[in-house]
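Of the protein chains in this complex, all but one are displayed in their positions.
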Amino acid sequence: MAGPKKAGAGNRLERNDRLIRLALLVVAFSAVSVLLVITVFIVGQGTPIMFRYGFKSFLAGSDWYPSEKLFGLWPMIVGSLFVTAGALAIGVPFGLSCAIVLTEFASKRVRGLIKPVIELLAGIPSVVYGFMGVVILVPFIRRTFGGPGLSVLAASIILGVMILPTVISISVDALQAVPPSYREGSIALGATRWQTVKMVLFPAARSGIIASIILGMGRAVGETMATIMIAGNAAEIPRSLLAPVRTLTSNVALEMGYATGEHREALFATGVVLFVIIMVLNTIANATSAKRRKAP
Amino acid sequence: MSDIAIEIRGFSQYFGQVRKINGLDLDVRRHEILGIIGPARSGKSTFLCALNRLNDLVRGSRHEGAIVVEGRDIYAPDVDVVELRRRLGMVFATPVPLPRSIYENVAFGARRAGVRRRDELDAIVRDSLEKGGLWEEVLDRLESSGQKLSGGQQQRLCLARILAVKPEFILLDEPTSGLDPISTMKIEESLRRLKKDYTIILVTNNTKQAARVADRTAFFLNGGLVEVGPTAKIFTAPDDRRTDDYLRGRFG
Amino acid sequence: MKHRRTALLLFALVVAFSPACRRPGGGSELILAGSTSIQPFADKWAEVFMQSHPDFGVNVQGGGSSAGIQACKSGACQIGMSSRELKGDELDLVAVVIARDGLAVVVHPSNPVRALRTSDVKQIFAGDIMSWRPLGGPDKRITVVTREEGSGTRGAFQELVMGKTRIFRGAITEDSNGTVREIVANDPCAVGFISLGLVNEQVRALDLDGAAATDENIGNGRYKLVRPFLFVSRGEPAGRAREFIDFVLSAAGQELVRKEGLLPVR
Partner (left out) sequence: MRRLAPSAEEKAARAGLWALTLITVAVLCFIILFILRRGLPVLSFEFLTANPVDMGKAGGIFSTVVGTVALTVLAVLIAAPLGVGTAIYLTEYTWGGPVTRIIRFGAECLAGIPSIIFGLFGFILFVTKLKFGWSILSGGLTLAFMLLPTIIRTSEEAIKSVPPEYRKVSFSLGSTKWQTVTRVVLPSALPGIVTGIVLSIGRSIGETAATIFTAGSALRLPTSLFSSSRTMAVHFYILAREGISMPNAYGTAAILIIAILGINLLTYFLMNRFIRKYS
């Protein structure tokens, strides 16, 4: 059996392998290229008008009257902030509780019941959440607290529910990544379950939990259809929780279909602001989770 | 033609900054069973993986020196690695049947080498399983999963699997470390039978196994060869004190 | 072998799809785009028209008046639909009035306020009157609902009611007549404006300056909030676009319009 069999064949295969490697590299750059193309197009469409009218009048102007060439995005920027803060105020306590219960308190059977339910939460289309807001939450707020019902409060609650899956799944990962020896050590020292969570697990999983909150924030900032349905979309800084509010995303979606000329450019400029916010959040989340990976 | 099949000259293997094999010189003779013994992390497995260049798959792998198989340096730039690995078949410490049927496990290598015809494959599978000493036990369930076999059967399946590629050398990396005595015995029997057609290198952490089946035995320590010689000599009158100490269980 | 089979399959798929890959605007499709106020009626016309012209595809897209006009200018559609008058550089297009539409100021049916002066409406939407009380209603804050910037309905309302005054920033803003109607129908304190044709039993249209929002009052000029619905085209409409516009303006087409609550032009 000695001697070369099919000597050339193997070499040809190897050359094929090099070609395949090259092809895969090209494919692997698809995600990066898409990101790049999106950036180029959004920024390319959105920034000229910002230069034309000045960044200050865009970012700090409080009047949004495109028909009068007034493109102040300040109310929408503040609106996005308010709604996101509200969503976090609701989503984070619920989300972290679920994560802790899932990893520390629930029996295997209960976990098996709760986990799919929460995964299901992530799959429900955002329009369905928005719809639930319209038919249940908005009338409830209007009857109970007054005002139009379409409000910061309604948007915060619905978005708070919508960010739950993100917050839960990433916090669960972070909590599970804490080495079991920490947990055992703490219990061995006589700490109760809750004390262990509070004193040992939370600090150990902190960066992962922060990452989960930041990613949840990204989801809340970026959500569009649900917000548009329940926020009321008034282009004014809301004076109370019950006042209507317009976010950056709703500003785009609300007027995109109809806009032409500079109005459309201004909506792309809105997109640019949103894009920058999201990229900053992404980068922070990436950095915290990278730190987490380095320091186990 | 001399009876030297593999010559290793001044061979060192690095992974990043770590040197696992240090200036190794060793000859392997045709149609012998060369036993390699030594304590854990003495470079035995790394040595086997250098012979069929599996080390290439590890990040930061580089080497010095030469390994010459049948007159050709296997690290020469024009060497076909795929072809090389077919010539030096390898059995790992833990049996790893692929998640497919017994038949397909054995036929795997032959298919990759381009065998397509069913009757040809059938013959190869049967022949290999017979040589591996497994045919009788599985002939009525060739289509069931290879992972459903017992540990010993799995390891013999792995042996049969490399025979199907028609190698010249068989490299075994502690093939019986997880097996019961009966399975171990069956594998050793197969090896003795296979010797006449193949050159076999057997890494083992069980010195008695080397004593039972190896023609010659090499003792590795800290990534280097301490000594090599006829098995009987190594076990009874080693030249080096460290060999003696190891065999008497003073370390390792 | 297997690879070759996959490749063949893929190729076959591509070939199968390619004859289906007609470019928009080509072939026998007539594309209308623009005002979402006109869209439902255009859909209706298209539905009926295609029954008698089965090989004649009519594709109705929304997008809003301004977008429709732009699409028409750029040739992306043959007919642009506008629910406001043309202005500025749009005036080089040819416009045909295909119907007229009243704008109704609507409130919740339970609202005791039945009639307003146009000047009151203007003050409400400017944010100067914040409560229903001075208007004869309960002491509740008014929920003002408007359409978004760029909408033809908002454009018409701005022109007919507001003049140079801005609609105030705190007004709830929605992007369709239907949504405005939904919100007004659900909020007892809300007021909004929608196409008269879309007023139903869920909302009540207010009398303005003493005239009820009826076809009759629009016809005799007593109800002032009226806007034209326009079909615009580059140059005189020809071919399929002409056929369709002729159908819309025919007795049958206009009868359809009347049934849906718009005002015919003939």
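Every chain is named by a letter (A, B and C) in the order it is written, and numbering of its residues begins at 1.
The working rule: a residue touches a chain if its C-beta (ideal position, glycine included) is under 8 Å from a C-beta of that chain, and two chains touch if they have at least 3 such contacts.
All of these numbers come straight from a predicted model, not from anything done at the bench.
Across the entire complex, contacts from the unshown chain go to A, B, C. Here the missing chain is touched by one residue of A:Gly79, A:Pro148 or A:Gly257, and it is A:Gly257. Only one of the listed residues, C:Ala99, C:Ile129, C:Ile142 or C:Ala185, touches the absent chain: C:Ala185. Looking at A:Ser171, A:Ser212, A:Thr249 or A:Thr288, the residue that reaches the missing chain in the full complex is A:Thr249. The chain not shown here is touched by just one of A:Ile49, A:Met76, A:Cys98 or A:Val245, and that residue is A:Cys98.
Residues of chain B in touch with the missing chain: 52, 54, 57, 59, 82-83, 85-86, 89-90, 92, 94, 96, 98-100, 108-109, 112-113, 158, 161-162, 165.
Summarising the interface, chain A meets the missing chain with residues 10, 13-14, 16-17, 20-21, 23-25, 27-32, 34-38, 41-42, 45, 93-94, 97-98, 100-102, 105, 114, 116-121, 123-132, 134, 136, 161, 164, 192-195, 197-198, 215, 218, 221-225, 229, 249, 252-253, 256-257, 267-268, 271, 274-275, 278-279, 281-282, 285-286. Interface residues of chain C with the unshown chain, by the touch rule above, are 17, 20-25, 40, 43-44, 47, 59-62, 76, 176-179, 181-182, 185, 202.
Just so we're on the same page, only the chains that are shown with their structure count from here on.
Overall, the chain located most centrally, as judged by its C-alpha mean against the mean of all protein C-alpha atoms, is A. Work out the mean CA point of chain A and of chain B, and you get 53 Å between them. Each chain gets a centre from the mean of its Cα atoms; for chain B and chain C, those two points are 80 Å apart. In chain A, there is no position where the chain touches two or more neighbouring chains simultaneously. Chain contact summary for the complex, chain C toward chain A: residues 36, 62-67, 69-70, 141, 143, 148-151, 155, 158, 166, 168-175, 183, 186-187, 189-190. Per the touch definition, chain A reaches chain C in the complex via residues 62-68, 75, 138-139, 142, 146-150, 228, 232-236, 243-244, 246, 254-255, 257-261, 263.
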